[in-house]
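Only a single protein chain was left out; the remaining protein chains are all shown in position.
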Amino acid sequence: MLKIDNLKVSLEEEEKQIIKGLSLTINSGEVHAIMGPNGSGKSTLSSVLAGKAGYTVDSGKVNFDETDLFETEVEERAALGIFMAFQYPIEIPGVGNMNFLRTALNSQRKTRGQEELNAADFLKLVREIAKDLEISDEMMRRPVNVGASGGEKKRNEILQMCLLEPRFVILDETDSGLDVDAMKLVSKGVNKFSSSSRSFLVITHYQRLLNYIVPDFVHIMVDGKIVKTGDKNLALHVEETGYKDFL
Amino acid sequence: MNHVNSSDWYNSLRKEFEEKSLSIEKVNRRSEYWRKSNLDILEDFVQDTSQLDLLDLNGTCLYEPDLIINGDILELVGQKSDQVVSIIDVIADEESFAKNYFGRLEEKSQKLIPRPLARDNTLDPKVGYVLSFSDSSEKPLIIHNKTNTSASNLFQRNLMIVDKDVEVTIIETGNNLSVFNTVTEIYLGENAKLNYLDLTGENNIFPKISHKFCDLAEKSSFNHFGLRLNTKATRTEIELHLNGQGINTSVANVSLLNKKSHYSDENVLINHNAYECKSRQVFKSVLENDCTSIVRGKIYVASEAQKTDGYQSSRSLLLNESSKFLCKPELEIYADDVICSHGSTSSSLDRDSLFYLLSRGVHKNKAKEMLITAFISEALDEIEDESIKSALSNYIDIWISSFSDE
Partner (left out) sequence: MTDSYEVREVIDKETLSAVKSVGETYKYGFATDIETEYAPIGLNEDIVRLISKKNEEPSWMLEWRLKAYKRWTKLKQPDWALLKIPKIDFQDQYYYARPANMKERPKSLDEVDPKLLETYSKLGIPLTEQKKLAGVIEENYEEKPQDRKVAVDAVFDSVSVGTTFKEELKAAGVIFCSISEAIQEYPELVKKYLGSVVPISDNFFACLNSAVFSDGSFVYIPEGVKCPMELSTYFRINAENTGQFERTLIVAENNAYVSYLEGCTAPQRDESQLHAAVVELVILDDAEIKYSTVQNWFPGDENGVGGIYNFVTKRADCRGKNAKVMWTQVETGSAITWKYPSCVLKGDNSSGEFYSIAITNNMQQADTGTKMIHLGKNTNSRIVSKGISAGKAQNTYRGLVQIGGRSQNSRNFTQCDSLLIGNKCGAHTVPYIEVNNSSARAEHEATTSKVDEDQLFYCMQRGIGEEDAVALIVNGFCKEVLQALPMEFAMEAQKLVAISLEGSVG
């Protein structure tokens, strides 16, 4: 599904290389976790995959199915089925959550040549998901992420994921700032959503999230490269000994 | 007519500037830049100074002066005589290096705002100094003005040049016993830093009109702090030209006025002409007894000045019915990637805070003092040097307590 081939990425403004030759293949239905110390380039990887400005791809390729990712715009990637759950979800004052969701959903459907969802069906869909994630009506009425706690924002990210039904999901430090209950709730959402046709890339600093979202592969990323790949036990090892073995 | 003893270059500049001055809007009530200003301060009024009981803010009070301007005589007191040249000598000197600087910034600063009084000064300077700084100094340079009643309309003209990487602090104090018009042109080299404190107290019983025009090179820094402690009347015009990347500036002013009809009129224009510069303006006025504070602060951002960060805050505390606060915080922005903001408030002492303090047993005067001190602290925080800041804070605190005991 996603194939990263010897990717090198620098910060646009500082000419500092952050990702220094990273290769990774993710197939349908697989859950991959990338772990690494702060500053290893994990978040840069997710930003580059989603298409955030401010980075220069020095070399390497990323293919999503047959599509060259670097030839597509941000919103086209979204329509292709790439979804990033933000580490710090953005607040958009004045723009209602419902409006935002519906616009996003219908924009994607339109790009894919599907019919737009009518208001009633849309509402039904959103309510179901919101209920599962224990997101209140009051939260749904608010502007996007405005006045929401850290946990509420992360749940809102998962709600968007469930609604937009992407095929490839990047969870960027989704566990940061969550207490155990919130983490369970978020994981429940993710697990309910996972299927053999969907893949996940879980980016995290700590192992604890991986107790709830169990990875098929765990990659350790240090200084812009994957230095070791293993199964979920690798994560447990890191939890015990830290990253010092890999530095 | 040529100026007495002046050089050819000055005479020709004077001629050129005199002609151009016709196109500079004169001071008038309808002018955007003088609207609601007190034009009386331009009149030369006579007052009996013998009866005045002055709470002094002068050189001896806080610092020993290095340079005294006594009427139209320059007196050097400190060890820094090699840096100082009289402006009268400079305009008489055909070969003075200053001929490339003199008047240029004044001319440049006429572009967006007419400054007729600065032009008058250029055409007829009576006293002043040229200061060149080629080395940093930890100790501030203290300049003390000592005008006397005999001279009227004394035009003081100064030029300051701070070389690359040099950091200096200047503190200007003194009295004002006649109408006083000063223009200071300041050139800051790359990575240079000038901290300028302009302190005026109650012994400034005549209006003081001062202009400061400053050209800033890449990564340089200019921090101006003005203090008006019951100064009779001040009109300040500051214009900064931010010409290189990464410049950092701050202009702050505190006006504490409680003597009948005292007046401060602060005008600041900051021209952002280059990438990634930062400017801050913080004005605080505490007014009582028919006093007026005017603040006109403008941020101009040219289209090439992307990543500008401009901030302005102008706030006043009105302690009795008849005091006035007039404010025009202006933004003119031609670049899109900027963050600019201004905030302005005007109100009396916050009743809830006052009540809270009283309910904790604080005496009323003390509570008032505390709230005033808290109110002006944002402006004082603009002073970087901790020792100067604390000396000044202490001085102001003492002053405030005598102010509220009355």
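To keep things simple, chains are lettered A and B as they appear, and every chain counts its residues starting from 1.
Convention: contacts are C-beta pairs under 8 Å (C-beta built on N, C-alpha and C of every residue); 3 or more make two chains touch, one makes a residue touch a chain.
Predicted model, so just to flag it, every value in this text is computed and none were measured.
K.L.:
Touched by the hidden chain, which of the shown chains?
P.N.:
A, B
K.L.:
Considering the complete complex, identify which of A:50, A:125, A:214 or A:227 is in touch with the unshown chain.
P.N.:
Only one of A:50, A:125, A:214 or A:227 touches the chain omitted from view, namely A:50.
K.L.:
Using the definition of touch stated at the top, determine which of B:137, B:303 or B:377 touches the missing chain.
P.N.:
In the full complex, the listed residue that touches the missing chain is B:303.
K.L.:
For the chain left out of this view, which of B:126, B:280, B:342 or B:366 touches it?
P.N.:
Final answer for the missing-chain contact: B:342.
K.L.:
So which of A:75, A:121 or A:179 would be touching the chain we can't see?
P.N.:
In the full complex, the listed residue that touches the missing chain is A:75.
K.L.:
Thinking of the whole complex, not just what is shown, which of A:66, A:115 or A:137 touches the missing chain?
P.N.:
A:137
K.L.:
Footprint of the hidden chain on chain A, which residues?
P.N.:
Counting only chain A, the missing chain is touched by 50-53, 73-75, 77-79, 83-84, 86, 89-100, 102-105, 107-108, 111, 119-120, 123, 127, 137, 140-141, 143-144, 160, 164.
K.L.:
Taking the full complex into account, what residues of chain B touch the chain not shown?
P.N.:
32, 36, 303, 306, 316, 318-348
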